[in-house]
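Complex shown without one protein chain; remaining protein chains in place.
Our next item is subunit A:
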Amino acid sequence: MISAFFIYNQKGEVLISRLYRQDLKRSVADIFRIQVISNTDIRSPIVTLGSTSFFHVRHENLFIVAVTKCNANAALVFEFCYRLVNIGKAYFGKLDEEAVKNNFVLVYELLDEVLDFGYPQNSETDTLKLYITTEGVKSERALKEDSSKITIQATGATSWRRPDIKYRKNEAFIDVIESINLLMSAKGNTLRADVSGQIMMRAYLSGTPECKFGLNDKLLLEKDTSHKGMARKSTAVEIDDCQFHQCVKLGKFDSDRTISFVPPDGEFELMRYRTTENVILPFRVHPVVNEIGKSRVEYRVTVKANFSPKLYANNVLIKIPTPLNTANINVRVASGKAKYVPAENAILWKIPRFQGQYEVMLSGDAELSAMTVKKAWSRPPISMDFQVLMFTSSGLLVRFLKVFEKSNYTSVKWVRYMTKAGSYQIRF
């Protein structure tokens, strides 16, 4: 398992260094700094040098590194690293060099709690907050009371939820956040398209509520249709794989694919999923880029929104690469703003608000300067960034969320959808 855990800043200085096992020396930190941080060629998140493997995640301006000497489960190690980032965000608001430096005692405390001899432990933020507090030392009595609670909760059936929660207004918010990855060839064929989604829930519910959650999952619906004889295939979504928060009763999901759970208090990630079939592309891009002679490149890029006109996309950013020897650029756009950013070797076209079914166009040309050694332009793909509210690329919908509680209170449920661009690239 994990033998050591380090946090570096961008320069490669060690901010946090915690060894869990005897099989490593503290000097491995230098090896990582030299071999990975200082070496611009290596960008793989896993580097194995000799018998030592380094797993790293970059967050803000930090390198979060787990080191192991054995054949550890890489997915688990990465999950742990990301989990740590989330814990950091929950504690400090933002996990960056500043935050780590200001709270390094707390970070060590957290690390001791979430990893024991290199094995990950409970990393639920809410639970951790019970006994690792950012405030100063509490009075002894309160501590005693709390500690008894901690033991009860940690050993109880629902270790993630305190039993005595009360709200005047019982509410539950569900956010479906999807990020879409696309790679389209120059001829318009989709080479790769997939959606990775996340269902976040904020539960402000009293007591120990039992929730049931339904999606337009294809498997589930097909089962239903066989009962009711109704054809609803068109709207059903095929989910390739999914994973749940620990509160979801997996046994029930396995037997009848119903998602039922007792939610932790506050915000948590209920589910993660991935789909590759029937991905709805929110934007269509038609680039026409012609290299005229050696000294000019002509651009005509058309972008069309593919979703309902009632909806709109925010913060649309289209990045159109330019040749490396560009001297001057002229661009004309009908909507939004476009400008040449030499630092990125690209034209950045920003459209703050993009109505559904609209079509916009950019036309322009780049003047090239002469090169001593003629090298062909590699034509890197056009990439896009956007957010579309109330739209899911996978077509996933929340069908219901039912809350059962002994006291039988009524609760209010809210659902939001959002699609973000992951890596949305179009070749030309």
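Operating definition for what follows: contacts are C-beta pairs under 8 Å (C-beta built on N, C-alpha and C of every residue); 3 or more make two chains touch, one makes a residue touch a chain; residues count from 1.
Just so we're on the same page, contacts and distances are computed from a predicted model.
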Protein name, per the UniProt record, of whichever chain is missing from view ("Myotubularin phosphatase domain-containing protein", "2-methoxy-6-polyprenyl-1,4-benzoquinol methylase, mitochondrial", "AP-2 complex subunit alpha" or "Ribosome biogenesis regulatory protein"): "AP-2 complex subunit alpha"
Listed residues A:A75, A:V105, A:A157 or A:A370, member touching the removed chain: A:A370
Among A:T326, A:T392 or A:Q425, residue touching the chain not depicted: A:T326
Contacts of subunit A with the absent chain, listed as residue ranges: 10-11, 40, 324-328, 340, 342-345, 367, 369-373, 375
